[in-house]
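Every protein chain of the complex appears in place save one, which is left out.
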Amino acid sequence: MAAHGPAAPLDTLRGRTYSVIFGHEKGWGRHFDAILIVFILGSVAVVMLDSVSGIRSAYRDELVALEWAFTILFTIEYVTRIWCVRPVRAYALSFFGVVDLLSILPTFLRVIRVFRVFKLARFLGEASVLAAALRNARYKISVFLVTVVCIVICVGSVMYLVEGPAAGFTSIPQGVYWAIVTLTTVGYGDLAPITSLGKALASFVMILGYGIIAVPTGIVTAEIAQLPTGRTPLARACPSCEHIEIDADARFCRFCGGEMPPPRS
Amino acid sequence: MAAHGPAAPLDTLRGRTYSVIFGHEKGWGRHFDAILIVFILGSVAVVMLDSVSGIRSAYRDELVALEWAFTILFTIEYVTRIWCVRPVRAYALSFFGVVDLLSILPTFLRVIRVFRVFKLARFLGEASVLAAALRNARYKISVFLVTVVCIVICVGSVMYLVEGPAAGFTSIPQGVYWAIVTLTTVGYGDLAPITSLGKALASFVMILGYGIIAVPTGIVTAEIAQLPTGRTPLARACPSCEHIEIDADARFCRFCGGEMPPPRS
Amino acid sequence: MAAHGPAAPLDTLRGRTYSVIFGHEKGWGRHFDAILIVFILGSVAVVMLDSVSGIRSAYRDELVALEWAFTILFTIEYVTRIWCVRPVRAYALSFFGVVDLLSILPTFLRVIRVFRVFKLARFLGEASVLAAALRNARYKISVFLVTVVCIVICVGSVMYLVEGPAAGFTSIPQGVYWAIVTLTTVGYGDLAPITSLGKALASFVMILGYGIIAVPTGIVTAEIAQLPTGRTPLARACPSCEHIEIDADARFCRFCGGEMPPPRS
Partner (left out) sequence: MAAHGPAAPLDTLRGRTYSVIFGHEKGWGRHFDAILIVFILGSVAVVMLDSVSGIRSAYRDELVALEWAFTILFTIEYVTRIWCVRPVRAYALSFFGVVDLLSILPTFLRVIRVFRVFKLARFLGEASVLAAALRNARYKISVFLVTVVCIVICVGSVMYLVEGPAAGFTSIPQGVYWAIVTLTTVGYGDLAPITSLGKALASFVMILGYGIIAVPTGIVTAEIAQLPTGRTPLARACPSCEHIEIDADARFCRFCGGEMPPPRS
């Protein structure tokens, strides 16, 4: 994951700065994380409040000031990260490097700044074994998604034929949109069948959706059931094939046979 | 859980009263529980009926009389509990102590009295191992919730940009509300995308929601699958780390190594 | 389950009739079952078509004739069942005895005849181990249902206070109805929050519902996962405590220790 390291030995200023702003466990690193989380949440709240017209007109100056303050702080954070990490490229092109950069650029739309919330992902990623369960199941999930796409295209086309423009099914993509809204059981009701045949077909699709909703649940449950319950252990990724291993005793990858890194203590 | 005990030996009046109103298994304790459940349900029904304007105008006097009767009964119950429990503080500050008190206070809004329904929780809490399964999974669930919050904030912002006020997306919080309604598959239809781009994005979010709904199900299922099937056994909480142990043979907590209380027979 | 038997030895007419109309495996019993299923479905279809006003006015005579034919056939079936079963009381008071009787009575509302569809349950009940899984989980499910009832009452009351009659929340029962529609992710949209506070509360309830939907799924999955996969085996109910045993080798009930009936071969 972390393909970069400190720019200097840990006992220099740059080394210590690296361990504070990239590390999560040490004393100062924890304080830095807590402060950063508060700033991220505050910054996202400002963008959200700024979009409510009543609040924007009443507190325009305060919101602009806060926005500038957050932008300056995140700029300092970004420059410091660049300063103490090596190779710079590895960080700058990583997911978090791009997110950190976008957070401070004078973006063409101020609203996009709400994506700063992705900076929070840094504090989830490390410990989460949920992502591991999903990644191990990625093959089954993609088979499932292709199946769903085939179903919604066919169902949407048939509904377009059956109902026609009178019920709002003005084109096949519109029918596909209806099929997705129905199959996922969202059911807005902005499009709904009117004819008896359409209703019968919709009933069939809904009961089908009932069965289909079971498949991803089954896939994810089967993967999560493999994880130990209670406290979450530290997962390790195989360096060769990216299989996630959660058995702390495993020394070799069970799929490619490659050597695993030692578990973190 | 129960950090309080009887105020006097069990063969005195106060001791016997304690075992009747706090116990669930003995003869009189069971009768007391049954009567209390009836009173709670009756009291909640009165508050609910009182809110229906047709019924309130027709039966005003009867409803007021019943309300007074229930308030007096619950006051007697509360005073008796205080009288026979020691230390009083442990009960008065517990969840049920607060609920019992709120049930009798001349609350600023009469409607709040419907919260008396929480008094029912007393009859669930002891035996429920479902809560144990949820508590053991609390770390995974909170990781999941943070992820969902990040997703709905980003999706809501993008929809605010794409659809704009014409479709009712008047602010980012409004967009976030739409994202939650959609991702949880509730789908009221009070807000729905109008433009083609918005519908395409909504379709993507719905299929995403399909996968996401699988994650909490997987987490909870994996925990519940650990519980023995059929009759529910008695769970024990580790006194040190609050891990819930359901293996009757376990003598030590499997996480902190602390000694477990003996299983109830 | 079947607490009744043939009225006479199996080599007499009454005994043979019993094995044909109550049995499911023998040659004539299978034919009888198939014919009965066709009649039940036809009868239910007639009632449903009769409710569509266009069809009723066009085919009034045919529908009445068919209805009379089905009623006579089901009367013959009921009389024959009474004739060849002993004790009569055990059958007449059983679930299917009551359903069979209701199917032929000149019911006060003709529409109720659609309940004849319950006669189909006879062909499911014997083999279904799904019911067994649900029955074994009945304790956990009822705890869950009481929890849900408490939640919807509280949430409904708070929404009644927050939104008030302007948004359609005219009484607490109305609020409870909204809470059920939302928590189960049905989301009709006939009632939806209008104020910001109401929307925030609704968002919270929806994410809560997300987690809650996982609980029954977890309970049922854990029970079904106990069942052998592939072909469904024959389940046996313990005569004393009604626990469903699916292990064919079990000779004693694992809960009450009572002797189990031998497995059907």
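Should a chain be cited, it is by its letter among A, B and C, assigned in written order, with residues numbered from 1 in that chain.
Basically, contacts are C-beta pairs under 8 Å (C-beta built on N, C-alpha and C of every residue); 3 or more make two chains touch, one makes a residue touch a chain.
All of these numbers come straight from a predicted model, not from anything done at the bench.
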Of A:I37, A:L73 or A:I172, the residue in touch with the unshown chain
A:I172
Filtering C:A167, C:V186 or C:L208 for touch with the omitted chain leaves C:V186
From C:I21, C:M206 or C:I219, residue that would touch the chain that is not displayed:
C:I219
In terms of residues, what is the contact footprint of the unshown chain on chain B?
185-189, 217, 221
Absent-chain interface residues of chain C come out as 44, 47-48, 51-53, 109, 111-112, 114-115, 117-118, 120-121, 124, 127-130, 133-134, 141, 145, 148, 173-174, 176-177, 180-181, 184-190, 213, 216-217, 219-225, 227, 229-232
Please output the residues of chain A touching the missing chain, sorted low to high.
136-137, 139-140, 143-144, 146-147, 150, 153-154, 157, 160-161, 170-173, 176, 182, 185-189, 192, 196, 199-200, 202-203, 206-207, 209-211, 213-215, 217-219, 221-223, 225-226, 243, 254-255
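Everything below uses one rule, namely that only the chains that are shown with their structure count from here on.
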Where in B-C or A-C does the A-B interface recur, with over half of the contact pairs identical by residue number?
B-C
Nearest to the mean of all protein Cα atoms is the Cα centre of chain B
Interface residue overlap between copies chain B and chain C, same or different (over half shared):
different
So how far apart, in whole Å, are chain B and chain C when each is placed at the average of its C-alpha atoms?
29
Can you tell me which residues of chain A touch two or more of the remaining chains?
185-189, 217, 221
